[in-house]
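All protein chains but one are shown in place.
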Amino acid sequence: MSMFEGFRFRRVSSVIHRLDPRVKFFFVCVLFVTAILFSKLPPLILLFFVPLPFVLAAGVQREWIRSMRGALFFAVIIFLFNFVFTYFSTQYPQLPSASLLERSLAMTLRFLVLVESFSVFFLTTSPDHLGLALEQSHVPYEFCFAFTTAVRFVPVLADEAQTIMDAQKARGLELERGNFLKRVRNYIPILIPLIVGAIRRSLELAEAMESRAWGASEKRTNLYVLKLKNADYLLAFGSVLMLIFAVYVWRYVPVPTLITLLRL
Amino acid sequence: MIEVKDLCFTYPTGVEALKGITLTIDDGEFLAIMGQNGAGKTTLVKHFNGLLKPTKGEVVVDGVTTGEVSVAQLARKVGFVFQNPDHQLFCETVEEEVAFALRNFGFEENAIKKRVDWALNLLDITQYRQTSPFMLSGGERKRVALASVLAWDPQVVILDEPTIGQDHQQKEKLRQFIVQLNAQKKTVIVVTHDVEFVAECNPRVVLMTEGKILAEGPAEEILTNQKLVAQASIVPPQITQIFLGLSDFGLPTNVIDVHEARRILLDILEGAS
Partner (left out) sequence: MAVIKTRDLTYTYPGATKASIKDVSITIEKGEFVVLTGPSGCGKTTLCRCFNGLIPLFYGGKLEGEVVVAGCKVVEHSIYELARHVGLVFQNPENQLFALSVEKDVAFGLENLAVSRDEMRKRVDWALQITGIEDLSERSPHELSGGQQQRVAIACVLAMQPDVMILDEPTSFLDPVGAQKIFEVINELNKELGITVILVEHRLDLASKYANHVIVMDEGKVVLDGEPRGVFNSEKARLIGVGVPKATRLYQILGENGIRLGRVPVTSEEAASLLREVLKRD
């Protein structure tokens, strides 16, 4: 069940992990907006390096590289799409110009910056921290509860799916046999117990919640409060500065392309 | 015959679950694999029908190395009854459920009908033939799961934690059933941490801890060895505890069965008076 691996909840701690998720999210949004503002290559290259210190400080290089590698496939498609499409619609039959190449690369890099910034956020924010941030951003508690409970039960259901698969294989079920339709049908003996199990489980969960005074008070209290610390203020301040700077450059400074820079 | 030779297994997550297991299980044997949760019991038996393949070493079932054949091929010989029947029941009727494996194995319709009749009768659930398995009680569902495996008459039957959540009478029925299976020359392998149940069955015991075999031998020898039992984090049967407390009277300490206990005590007390 390797596709669930990414959801598996690991408790790591670092300066970056301890940052307030709300501030981190604001920072990511600033990166996002900045990447959208610029379509030239040099500022996007700079932008690509901004989250790297965060990745290193959080010690999530390996996970980060994995997620970037995942994004690479889409990046290639975006590049080809931009390049080939624009080329055939504007420059064909002359040879493609260098500026076209640069523009396509810029589009691709913008995509990578977006993926990068969000992956930094999700790789360094534990789901319970995220749930807490949601709660304290006045998202209805039912929704936050549903979110954390879903995260809690992803690995449980993955294990259960594995057990069911084993149990049916032990009764001679061969998943990879037959044509496409047969193969889809092969999954029925796995899906039914899984669904029935999930329903039974949700009933038990509801019982346990009721028994622990679910819904007793309109105003729930919370064991944890998110409180902004110095590092959070620093990041928030830095993000605001970056946003102001980006908007200023975008509005008043003519941004050179990489080609003009190289000619200098 | 099942031969396990220096078997090591590591899960993809990196957990080293088995660390060098060597074990031979003869045809017609009754074996209990015991140890605390996480000792590697279930991981070991999942190698017997090929659900897991060795990381190192090999498992040979009736001369066939498990790494070389599919689960479906091995499952014909080695039936595996999972702990929770809800992990396998999915059909609309009990009859269909029992026939499921037979269809997978390509039995003829006639043979399927005969075998379903036989298995339903064996587990005493013929009256539920047309009932949905989901409408049955926990104990009945367990019997349907058992019937659905026994239907193809495998030579080896593995039962994973069969006593969990079962009451005293259900356990007693299960015990009689296992004894009956074993009397028909079937190899029965029970994975369990239920000491009282094993004490009543008195099979050969393999004691596991942390992915290794700690000891093996007759139940009355293994379960009465205080040191071994403690190492495997299980507790001796209550009858054994009583006799361990009386060892200074020269009573034997390898007693696990209440009737055996009675015999010994009567001999001493009647012989004295």
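Letters A and B mark the chains as written, and numbering starts fresh at 1 in each.
Please note the rule applied: a contact is a pair of C-beta atoms (placed from the backbone, for glycine too) under 8 Å apart; a residue touches a chain by one contact, two chains touch by 3 or more.
Just so we're clear, the structure is a prediction, and the values are computed from it rather than from any experiment.
Novice: Could you run through the displayed chains and say which ones the absent chain touches?
Specialist: A, B
Novice: For the chain not shown, which residue from B:E3, B:D117 or B:E196 touches it across the whole complex?
Specialist: Reading the full complex, the residue touching the unseen chain is B:E196.
Novice: Among B:T10, B:Q155 or B:Q170, exactly one should touch the missing chain; which is it?
Specialist: Touching the chain that is not displayed is residue B:Q170.
Novice: Which residue among A:P42, A:P96 or A:P127 touches the omitted chain?
Specialist: Within the whole complex, the residue contacting the unshown chain is A:P127.
Novice: Which subunit A residues would touch the chain omitted from the figure, given the whole complex?
Specialist: Residues of subunit A in touch with the missing chain: 9, 11, 126-128, 131, 145, 148-149, 151-152, 155-156, 201, 204-217, 219-225.
Novice: List the residues of subunit B that touch the chain left out of this view.
Specialist: 36-38, 137-139, 164-172, 193, 195-196, 233-235, 237-239, 241-243, 245-246, 249, 258-259, 261-262, 265-266, 268-269, 272-273
Note that in this section only the chains that are shown with their structure count from here on.
Novice: Need the CA-centroid distance for the pair subunit A / subunit B, whole Å please.
Specialist: 45
Novice: Where on subunit B does subunit A make contact in their complex?
Specialist: Residue list for subunit B touching subunit A: 12, 46, 49, 51, 70-72, 75-76, 79-80, 82, 84, 86-90, 100-101, 104-105, 134, 148-149, 152.
Novice: Okay, in this complex, where on subunit A does subunit B touch?
Specialist: Touch list, subunit A to subunit B: 2, 160, 163-164, 166-174, 188-189, 192-193, 196-197, 200.
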